[in-house]
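Can you keep this structure in mind? I'll have questions shortly.
All protein chains but one are shown at their positions in the complex.
For reference, chains read A and B in written order, and residue numbers begin at 1 within each chain.
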Amino acid sequence: MNEKVIVNDPPSAGPVVHEDLSLLHDVSLLTPGDSHIEMCIQCGTCGGSCPSGSAMNHTPRAIFAMLRAGMRDEVMKSNTPWMCVSCYYCTVRCPQDIHITDVMYTLKNMSLKSKMVQDSTASDFSRTFIHYVENYGRSFEIGLAGIHSVTHLRLAARLPSMAPMALGMLTKKGMSPLPPKHIKGMKDLKKILKRAKELEAS
Amino acid sequence: MSDYLFYPGCSMESSAKAYYHSVMSVCKALDVKLNEIEDWNCCGATEYLSLDVTPAYALIARNLALAEQQANGATTVVAPCSACYLNLSKADHYMHENKAFGEKINAALAAGGLHYDPGQLVVRHLLDVVINEVGLDKVKGKVVKPLGGLRVAPYVGCMLPRPDYNSRYSDSEHPYELDDLLKALGAEVIDFPLKTACCGGHMTQIGPATAFELIRRLISSADDYKADVIVALCPMCQMNLDAFQGQVNGYFHTNYKMPILFFTQLMGLAFGEKPENLGFGSEFVSAHEAMKRIGVQTPVPEEAKPARKKPAGLPMPPLRVRAGLKSATGNKEATE
Partner (left out) sequence: MSAQEKKPKERVGVYICHCGTNIAGVVNVAEVSKWAGENLVNQGVVVSRDYKFMCSSLGQELIQKDIKEQKLTRVVVAACSPHLHEKTFRNACKGAGLNPYLCELVSIREQDSWVHTDKVAATEKAKAIVAGGVSRVVYHEPLIPLKVPIHPATLVVGGGITGIQAALEIADAGFPVYLVEREPSIGGHMAQFDKTFPTLDCSACILTPKMVDVGNHANITMLTYSEVQKVEGYVGNFAVTIKKRARYVKTADCTGCGICWEKCPKKVIDDHFEAGLGYRKAVYTPFPQAVPKYPVIDDINCTYFQKGTCKACEKFCPTNAIDFTQKDEIITVEVGNIILATGWDLFDARRVTNYGYGRLANVFTNMEFERMSNSAGPTGGNIVLRDGKTTPRSVGIVHCVGSRDKNYNNYCSAICCMQSLKFAHLVHEKTGATVYNFYIDIRTPAKAYDEFYQRIIEEGTLFVRGKVAEVTDAARNPGEEGKLIIQVEDTLVGKQRRIPLDMVILSAGLEPRADSKALAKIFGISCSVDGWFIERHPKLDPVATMTEGVYIAGCAQGPKDIPASVAQGAAAAARILGKIQQKEIALEPVRATIHEEHCSGCRICNTMCPFNAILFHEDKMVSEVNPALCQGCGTCVTACPAGAITGTGFSNEQILSQIDGLLLLTLDKKKEAVA
């Protein structure tokens, strides 16, 4: 398993180019509820709490500073939000009540739309997961793990060690290797999601 | 005891059947009537939120809308999975807090002829219902086979105590509800320092090295405290710690054999239910030895043998699967 943290913007002490001062406002607007993101005092509680911080190329705190500095491209390219495990430690510990986990979701949405995501492993996983949900109404754990692994070379290396697990899923857990049955209201669900996507774009 | 709207979630039908069976058994014993929400859909886990906000919330809210339609006097939706619980309560919370947002989600639901009035339903995790609605006194009254001598690590995970929109839990870092419940069953509960640490979530799929380290920390800490089992209350946590334990051992050259059980499985045992009706035997790391210590015979999980036959319908390219199995048989720890 040779995972590397992909550092896509090597540190440089040069000046920030193209400061985009609407960036912070955009993030705030796209996050449901009041995220309080403008209240950050750069204390580092989030970065200190993060269980997957070691895989991030910037700590969440640094991302908030970059949002303020209008470093749109650097933030959109960062893997930070994609490494978020949604544990909410940062959110409950933040002394400024910033909804950090929600902001991470917003940044994922934005970076996908900006097409600047550097490593699509995480976003592809989300897409595959949602592919089943959008078509069956239910998720499909086995199919998801399988497809995701074989389509990502970086992860394919672990297939040998995964095989017993996959088999265990079938034998011990009695999981079905077949995709789930459609929910009855699939037609309506598709309509709802279609409408939601239109609303999202508007 | 009043009726509850029940949202099982996808895992309960596949990887966490043991949870499903034990939940049903325990709720029956405690007179908790669960009415499954008809035609519920996946909550989207943490994945849909990563892609698109509005569809993600619309997907979640469809369940709330169905639940409201089918409520028939019930006001509480019970979810046994932490991720489902959080998603459902989060959608209700934000739709309620931000009126415009709520209207937007309802506009999407309207395309499917549905509507949800935020704040109409209360979303709760099963543990909360057991502790605060059923009560520990009633639980104690049902215990016929106390779990004396079993050392358990209470593992709550993230999404139950955090962000805890409705302040239901005693603490967001060291809550004691699960401890209290397990003590009521007679078990010896260790002061598990990583009680609410992360299990790795979906990182097992996208950054295994990160996930394995998180899993290792949990298992190693429980092992330091000489726990016999780790008790979980979320299918994702259970799966990550149980199914990936072999790979974690391989990755770190360790040899942990820490069984990971659902709290309802232990409740069922204490209530005198037969282990086979509680999904015992479906775990990767066998709980057989641990349970033997308290005089309970649980089925030994069937070892997964490398199948010669191609498993019917397994959606993996056959060649790679076969190649994988070959080296896997040579890997002692991985087949653990």
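The criterion applied here is as follows: a contact is a pair of C-beta atoms (placed from the backbone, for glycine too) under 8 Å apart; a residue touches a chain by one contact, two chains touch by 3 or more.
The structure presented is a predicted model; accordingly, all values stated were derived computationally and were not measured.
By the touch rule given at the top, the unshown chain touches A, B in the complete complex. Touching the chain that is not shown, out of B:S11, B:S221 or B:Q265: B:S221 (per the contact rule at the top).
For the options A:G53, A:G168 or A:G185, the residue in contact with the chain missing from this view is A:G53.
By the touch definition given at the top, chain B reaches the unshown chain through residues 171-174, 191, 193-194, 217, 221, 224.
In the full complex, chain A contacts the hidden chain through residues 41-50, 53-54, 58-59, 61-62, 89, 92-93, 95-97.
Keep this in mind: only the chains that are shown with their structure count from here on.
A separation of 21 Å divides the Cα centre of chain A from that of chain B.
Across the complex, chain A meets chain B through its residues 1, 3, 30, 32-34, 51-52, 54-55, 82-83, 85-89, 91-92, 99, 101, 105-106, 108-109, 112, 121-123, 125-127, 129-130, 132-133, 137-150, 155-156, 158-178, 180, 183-185, 188-189, 191-197, 199-200. Per the touch definition, chain B reaches chain A in the complex via residues 10-11, 13-15, 17-18, 39-42, 44-55, 57-59, 62, 93-94, 97-98, 101, 104-105, 107-114, 158-159, 162-164, 172-173, 197-198, 200-203, 205-210, 213-214, 243-244, 246-247, 250-251, 281-284, 301-302, 304-307, 311-317, 320-321, 323-328, 331, 334-335.
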